[in-house]
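Let me give you the structure first, and then I'll get to my questions.
A single protein chain has been omitted from the complex, and every remaining protein chain is retained in its original position.
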Amino acid sequence: MNKRVIVIGGGAAGMQAALRLKESGVEPTIVEREAETGGKLRDWYVLFPSFTPAADVLGELRRRVAERHIEVMTSTGVKSFTSREVTLDDGRRLACDAVVLATGFTLFDASLKEEYGYGLYDNVFTSADIERMLSRGRVAKADGSRPRRIALLHCVGSRDEKVCQQHCSRVCCITGVKQAMELKKLFPEADVFNFYMDIRMFGPGYEEMYREAQQKYNIHFVRGRISEASPTIDGRVQIKAEDTLTGRPLRMSVDMLVLLVGMRANDDNAALAEGAGLRRAPSGFIAPRNLFLGNVESDAAGIFLAGTVSAPKNIGETLNEATAAADAAVEYLKRS
Amino acid sequence: MATINFGYTISKPRAIDMDRNNLRKSDEILREMPELQACIGCGSCTAVCTAGNLTSFNFRRVHTLIRRGEYQGAYEEMNKCMLCGKCRLVCPRGINTRGVAMLIKRKLGDNRS
Partner (left out) sequence: MTFFAPFCLPFIIGAAVMFTVLLVKWGVWLYRLPRTDKMTILRGIPTRRTPQAVGEVVGEALLHRSIFRVDPLLGYMHMSLAFGWFLLIAVGWIETVAYLGLRYVPLQGHVFFKYFATGLEHKPVFDFVMDLLLLFVLSGVALAWFKRLRSRALGLRRTTKHVLGDRVALSALWFIFPARLVAESATCGLYGGGSFLTGSLGGWFSAHLSVPGLMNLETAAWWFYSSCLGIFFVAMPFSRYMHIFTEIPLVFLRRYGVRSGEKASSMDQFQTQACSRCGICIDPCQLQSVLHIDTVQSVYFLRDRRYGMLRPETADNCLMCGRCAERCPVHIDLNTLRLNSRDALRNLPDERRYEYLRGLDRSSGSGKVGYFAGCMTLLTPRTLAAMERIFEAAGDAVWWADREGGVCCGRPLKLSGETDAARKMMRYNTDLFRKHGITTLVTSCPICLKVFREDYDLEGIEVLHHSEYILRLIRAGRLLPKHDATRFTYHDPCELGRGSGIYDEPRAVIEALGELVEPSETRENAPCCGSSVANTAIDDGAQLQIARAVAAELEATGAEVIVTACPLCKKAIGRGAQQPVCDLSEVVAQRIG
């Protein structure tokens, strides 16, 4: 079959979809906006619930892509596309027979929740910052000292009407548990508190990990959303919440406040969807044709969805979906 | 009997008896302000509360008790609210909390003891 499929996005979903297409005898081309493949996975340290280094997964995917001589165009943005043609930012047009859309998500900008002081106070971080610090092997307060008390706040930029993000980003809860454990490992003397509205442990091994965090790591879980943070004279961060299980307001000073930022739809989803005739969910993510019997297909024939472009997902789900999207594309090409 | 004083109590220390409690007022309140049903009890409103910062007023607790049919003392508690509106600014569910406070006072005003 001498067909060409363009995979937009070279993250985990894009690479896996391309690999599967190649396996099925279709010629894939990965178009990646960044200078290298890997997407958000590049910034992650270890993956829940197994603490598998993200670099292992990413390295293997990259190795396979190189080994199978899959064409990868990096530093190449897409302006618009249809199932038969992809228009690049520089105006070039690439002809194709189908498209797999794997453009992923955007991390919520924590500075929009001004009351948490991200970008304003020294010791307020996001979960992405923590992953980067863990990767670099140096987690510390802004002044370089060891934190003695750490708070992690769930649902920053998720389930929040005030920033127009209604949806649950799913993976932040388990990320919060994972990072709490990692921080506790690094700073055994520190107290670690997770502030949550609901704890959502949807994946295999997640609930067990949650229990381990409680029992083995003595992570404190406080049911209440932090409402504001303010600086203290000694450079710490004072947080306020209601401890809803006791029904009383709670305030505490912490050395680090970690905001577990959510996944939101890309800003360019609207323009891309309009150009290609795709439908968007109220959350802004691209809606699949059918949630059950067509969940990797889009409303437009010949355009398939892989990974977090359609909703927040973990890496495992993303890889499975990429395979399914590639298979659906191959089926489509056989029929056409 | 020695009990720990957890601040104020707005209902008698007993189980919430849903077989006995009359939800008529609560239903009326929810009918006029259905968005209150979207509350997930995150406590943001209570955490930011200007009045709650100075006294034992707990907005989330008061309206939750009302929704269980526990009205006693609720009006007096709600009268501690300054209606400053901080809670409305932080509610992740977008509930019109100021409207809720005013509605509760209007509905339970005649229940005063």
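Order of writing sets the chain letters: A and B. Residues in each chain are counted from 1.
Keep this in mind: a contact is a pair of C-beta atoms (placed from the backbone, for glycine too) under 8 Å apart; a residue touches a chain by one contact, two chains touch by 3 or more.
Keep in mind that this is a model prediction, so the values were computed, not measured.
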{"item": "Residue, one of A:Ala66, A:Cys164, A:Ala271 or A:Leu291, that touches the chain absent here", "value": "A:Cys164"}
{"item": "Residue of A:Gly117, A:Gly157 or A:Gly262 touching the missing chain in the full complex", "value": "A:Gly117"}
{"item": "Touch with the omitted chain, as defined above, among B:Lys25, B:Arg60, B:Lys86 or B:Lys107", "value": "B:Lys86"}
{"item": "Touching residues on chain A - with respect to the absent chain", "value": "112, 114-115, 117, 120-121, 161-164, 228-230, 267"}
{"item": "Where the unshown chain meets chain B, residue by residue", "value": "35, 48, 50-51, 53-55, 79-80, 82-86, 89-91, 94-96, 98-99, 102, 106, 109"}
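Keep this in mind: only the chains that are shown with their structure count from here on.
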{"item": "Gap in Å, rounded to a whole number, between the CA centres of chain B and chain A", "value": "37"}
{"item": "Complex contacts: residues of chain A adjacent to chain B", "value": "115, 155, 159-162, 197-198, 223-228, 240-244, 246-250"}
{"item": "Residues on chain B engaged by chain A in the complex (per definition of touch)", "value": "6-7, 40-49, 52-53, 58, 60-61, 89-94"}
